[in-house]
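Mind having a look at this structure? Questions to follow.
Complex shown without one protein chain; remaining protein chains in place.
We call the chains A, B, C and D, going by the order they appear; numbering starts again at 1 in every chain.
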Amino acid sequence: MPEHTLLEVTDLVKHFPVGGGLLSKPTSWVKAVDGVSFHVAKGESFGLVGESGCGKTTLGRLVMRLLDPTAGTVKLDGKDITHLSRSALRPLRQQMQIIFQDPFSSLDPRMKVEAIVTEPLRAYDRIPRGQRREKAVALLEKVGLRAGDMDKYPHEFSGGQRQRIGIARSLCVRPKLIVADEPVSALDVSIQAQVINLLDDLRVEFGLSYVFISHDLSVVEYMCDRIAVMYLGGIVETAPADVFSVNSRHPYTRALLAAVPLPDPQGQVPPAPLDGDVPSPIDPPAGCAFHTRCPYVHERCRIERPVLAKTGERHWVACWLNAGAGFSV
Amino acid sequence: MKKSLFVIFLLAVFLTAGNVLADTPKKGGSLVVCQAAEPQGLDPTGNTAAAIDRVVFANIYEGLIKVNSNGEFIPGLAITWIVSGDGLTYTFHLRQGVKFHNGQMFNAEVAKWNLERAMNEKTVNPHPEYFRVIAKMETPDEGTLIITLKDVDALFIAHMAEGDAVMLPMVGYKGAKSNPVGTGPFRFLKWVRGDRVEMARFDGYWNPELPYLDKVTFKFIGDASAQLAALKAGDIDVIGGIAAPESAMSLSKDKRFKVYAGTSTGEVIMSTNNKAAPFDNKKVRQAMAYAIDRQAVVDLVMFGYGTPIGSHWSPSTPYYVDLTQKFAYNPEKAKALLAEAGYPNGFDATIKLPAIYSYSKRAGEVIADMLGHVNIRLTIEIVEWGQWIERIFKKKEFQLTMIGHVEAWDIGIYANPNYYFQYDSQEFRDAYAKALKAPSEAEKAKWFGKCQEIIAEDAVNGFLFSASGLPAMKAEVMGWWKNYPTIAMDCTQVWLQ
Amino acid sequence: MKKYFTNLNFSLGFALSFVVIAMAVISFAWTPYKPNAMNARHRLEAPSISHPLGTDQYGRDTLSRVMVGAVNSIVVGLVTVAIGLSLGVLLGLISAYYGRWADESIMRFSDLLFGFPAILTAILITSILGPSAINAMLAIGIFYIPVFARLTRAVSMTLWEREFVAAARASGASEWAITIRHILPNILSPLIIQGTIQFAVAILAEAGLSYLGLGAQPPHASWGRMLNEAQTFMDISPWMAIFPGVAIALAVLGFNLLGDGLRDTLDPKMVKVR
Amino acid sequence: MEENLLEIEDLSVHFHTPEGIGRAVDHVSLSIAKGETLGLVGESGCGKSVTSLSILGLIPSPPGRIHSGHIYFDGKDLRSMGENALRHVRGRDISMIFQEPMTSLNPVLPIGRQVAEPLMVHHRISRQAALEEAVQWLNRVKIPAPEKRLHEYPHQLSGGMRQRVMIAMAMVCRPRLLIADEPTTALDVSIQSQILSLMEGLRHETGMSLLLITHDLGVVAQMAKRVVVMYAGQVVEVAGLQDLFERPFHPYTQGLLKSIPRLGSRAAGKKERLKEIKGTVPSLLDPVSGCKFADRCPRVFDVCRERQPELEAIRDGQQARCWKTQFSERSGRYA
Partner (left out) sequence: MVRYFIKKLITLVVLLLLVSITVFSVLYVLPGDPAQIILGLNATEETLANLRAELGLDRSFWVQYLGWIGDILSGKGSWSINYDMPVYDLILSRLAVTGPLALMAMLIGIVISVPLGIYAARHQNRPGDMIVMFFTQLGLATPEFWLGILLILLFAVKLGLFSAGGFPGWSVDVWGSLKALLLPAFALGVIRASILTRLTRSSMLDVLREDYVRTARAKGLRERSVVYVHALKNALVPVLTILGLQLGQLLAGAIIIENVYYLPGLGRLVFQAIGQRDLPVVREIVLFMAAAVIIVNFLVDMAYASIDPRIRLE
């Protein structure tokens, strides 16, 4: 394990109750995150990729302790924050911040930009108004907005600009870790590039670590140093970005990669690499969660759940084929 | 033993009737009578509510003695009654061959049983004291009932003529509340709750000439304007008593209808809590009496349909003394009296008005305005009937209230210091006791008159007016009572032209 | 402010409510006659120059009484909305925040209240406490608690799920700070809108209770009771039954339109919660 | 040149809002040949969806209104057709599928009914027969156990299945043109590839034309033969697939292509900084006198801000709306 591990997540589990009321117990549980371990080094950009419902967003919020995990631990800078109370967490919030997907929902429509970007400051100490404004100006300029935007309301901005405001807010307390939850998914292509570049620049400038969550493989590959692929609440593979597209080993990862339409003039549609839908996270398949759709499924996959096994430099795969017989495609 | 004898023959009834009616009565037809309040059960011996008596008394049920429209006692199930000289023994000669609607026979035994039932300690008769004056009863034969009283009771005959003393059959009396059986001219058909009570001519009535009508329906329409509309639309023939005098006003202008502005037994009074300051001060009460312009009250509240009174006695009841001039309207005198009583700047008080009676609400508003002119500032609080009973009548949590006392001969309530207005006067109690034991008419008149004067002088309550019964009907309805000296709407001799 | 007045609903509503409020305010200083002064010589008069809306059965001036009645209606509106807002918002916030059993029990409580027919409950309340203006307000106000609680709950529940709340949490804001800084400002405009509409509803409800004799007590003028008194005089002086009703309708129309106008301008997408 | 199945000429659609008139579609012309797949590409709000909705007269009105222009389908002007005649074109000759398969299906009707409905309306066949055909189509779009599914409701299906139902519904009358408005945007990539290959298969089988509206250049690259690029309500470039990706002419098109990260670039050892297009899309409400892209264009000239360029041909099958076309011809300053 590399030195300077900033974030360490071990066997994290989150189950959400379904149904249930005043008198009745929940009828079932959504196993949104089901035993996930990973770590993020200082300055590293770690990508979490997967299809909708795979648990990546829940995982992001668990890391931020916006949700309380059902089991497992989260360590930030070596400190176990899994069971810290809200007030005990408060000082630690300076070290980690989050950026959200929806630039409309993530900004309070009744707050002015100045108040929004400096909100993280208000949780700690009373900073004089003048100083706050100075800080806000600096932040806005850092993300490419103007000081004059400070007294506007969010609805006066376009989607890309709002996302910049969200980024400014997350930078306010100089965090070490930023969880970016689909930060560019809601943006138009031409705006996406602006935000991606901004995030990339900021990372260098502030020495940030990212947990970068996205469903878009191209963006994740571009942004991240290491990529984890999630399927039904579990990580099936983590691989360094530079080998991800060519040397990934899990059948699901390969299928995903094959399904991405490349912006090159092919003029034809390749056959779909996967059939059927993702099973329900309420009742995930036994054994390997992917076995219902896996073209290489064999007996063991149906019974026993594979664990992540190292197959290369910083490259781990949870698949019986890889772990056992040294499978390669 | 010298006996005085009152014998009034049936013939006399016919004579009286003949005088009243302009034409020869015709038989047949049906009549729909409207009354505001629906009775709560149909047994007058279990409840004093006037609504019950109005429907069933004299129509379905009869007592030993009846009252005619002039307030005179006439034979009912007793043909004659003889009172002994000492006023203690009453010998009733009962009518022979009288049948109840269910075929049971009426006789002295039944009469005795009824009276005993009313005095019984488990009784729910609201006035057991009417009967508990009886020391013993004898039934020498089927047609004779001899009652011996413990003490002289001047009102015994009057009480025997009230709804509390009607005769029920020994078999079938238990259902009286919903299925009344009596000896009256009409037999009960059905009661559609919330709407009407129907009764039909009883063919076995002891007077084969009566009643004239084949069917009588009592319909309950609570609101004045709906009553009026129903009468105009022809849905009903008679409004037993118009609740809103404004309706009488508009009806009396219409040739198709007639309205009688007769008298009733009721007195509308501003009941005053005589134990609550400042009303425990006689001068304050008298000042209020001066401050009230009774004729104006009658005009504003009743549109003129009513008679001002000066004491707790209705002009239609025997022995009435007109005391209205005792405290003739004089606001200056009222102010002077108030000042004397220590209230030169007047005072504030609350008057609680029962919500169910529009006359009392209206009278309350008018009185509040009038007393305001002498600086008695009244706050009006409308009280729902259940609350009125609980808070005002039982717990006496009030200063002033407004209510009509409809029972005849009820001046005795002033002899009870625990009655809700809490009037405590030995002088009155003595006078009342004397009145009750008065052996002669002259003595009775003297002492009942004295009673009226005492409470008038003490200005116990604000004596306002006796409301007219205000029966209204189609022009062709004949024989309806003009005055209501008792609580009944006697249809026995009503006929249609 | 200009954007409000370009809205027809708002302008009309504002004008009507202004008239009603002005009527009430003026009545404190001046009415054509003393509203409670009886005059046996002038009773049941038809509208004329000296009595523009006629007189009632005691000869009181209807215009004066309609003016004073406006005070009554406005006070009822204010008090009931205040009752509903203060308790309803609190319950709604608790319900939305704690969810689970707190939510469940508060919502069942409001179901229970909704299960009782409103008028009937009002009648029961007044028969226990006695009929009075204050008790009528209480009876109406109680029904506003679930109205505002549901609205607050519905709106704030979606707010708690919004990402800016998560962002505030991630910034270390306490739950209390989030409620004050984010939730309350965002539920304010739906509450104002609903409050205006409930204000109108309260005027209607009070008129109904007064009509049954359960509202303001005589001699104080209230529109509903004036109508009740007028009913028996309908064939003698029908105008008595007209003007108080017109007053009610205009006042309610005014505040309803005001509410709709506010909704149009403040919060076009707001869902009406029953 | 092949015969065009659909021809849109100089179409303008305006939205009347309290804030002013929004020119959602501004003099747009395009055509689709028989059997062709045309890709219509652009960012949100560029007018691509409005263009497609106006073909069948489905613009929400108010506030939208077709201001001018013609839409010819098979030679007939759809705009001058009566509502009733146009209704017979909808669902029979031209079908549509939409982005959100959840909201585009009626939640309270069973899917069989919804799929069969166009048949009952246009072919006037009995419900039974229509349902039988619906089963066949559900089968063709690879919905397992279609007989059973007939009676199910949209919420019981996954997103991918719903979009298959939408496709079946659009196909039952064998339309000659299918308009697919962002058909896979709401879906995951693995489902997207299923839907795309299904659509391509059906197009191939039936020989219908396909108007594919998308913002995803990758999807276009797989499906289309020819591409129309829209920006701020205008067509800015029309090109064959190869030309578009290899020789994009309009600076906007060029910018788009350079601004997307390409999968596999890290493995190839090159992480180049993305070329971003600065600024944001202008509001449709503001009347712009010059080129609408001028404010964001890296090579803007004075003339760009003053006059609007026309769509000009650059080479066979490629057109662009840019003053560059003029310069390249007259002064050769640009190639």
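Odds and ends about this structure:
Keep this in mind: a residue touches a chain if its C-beta (ideal position, glycine included) is under 8 Å from a C-beta of that chain, and two chains touch if they have at least 3 such contacts.
Because the structure is predicted, anything quoted here is derived from the model rather than measured.
From the options C:136, C:149 or C:200, the residue with contact to the chain not on display is C:200. Which of B:256, B:377 or B:394 touches the hidden chain is settled by the complete complex: it is B:394. Note on the undisplayed chain: of the listed residues B:74, B:105 or B:356, the one touching it is B:356. Checked against the full complex, the candidates D:12, D:31 or D:104 give a single residue touching the omitted chain, namely D:104.
Residues of chain C that touch the chain left out of the display are 108, 111-112, 114-120, 123-124, 127-128, 200, 204, 207-208, 211-212, 224, 227, 230-231, 234-235, 238, 241-242, 245, 248-253, 256-257, 272, 274. Looking at chain B, the residues touching the absent chain are 38, 40-42, 46-49, 121-129, 177-178, 192-196, 221-223, 225-226, 228-230, 233, 235, 355-356, 384-387, 389-391, 393-394, 405, 407, 410, 413. The omitted chain makes contact with chain D at the following residues, 53, 56, 58, 60, 62, 83, 87-92, 95-96, 98, 100, 103-110, 117-118, 121-122, 153, 155-156, 166, 169.
The criterion applied here is as follows: only the chains that are shown with their structure count from here on.
Each chain gets a centre from the mean of its Cα atoms; for chain A and chain B, those two points are 90 Å apart. Shared interface positions of chain C, defined as residues touching 2 or more other chains, are absent.
Shared interface positions of chain A, defined as residues touching 2 or more other chains, are absent. Contacting chain pairs in the structure are A-C, A-D, B-C. Note for the complex: chain A touches chain D at residues 51-52, 158, 160-161, 188-194, 196-197, 200, 215, 217-219, 221-223, 241-247, 255-275, 277-278. By the touch criterion stated above, chain C contacts chain A in their complex at residues 101, 104-105, 108, 162-164, 166-175, 177, 181-182, 185-186, 188.
Within the complex formed with chain C, the chain B residues making contact are 223-225, 228, 244, 246-247, 249-250, 296, 299-300, 355, 358, 361-362, 364-366, 368-369, 380-384, 386-387.
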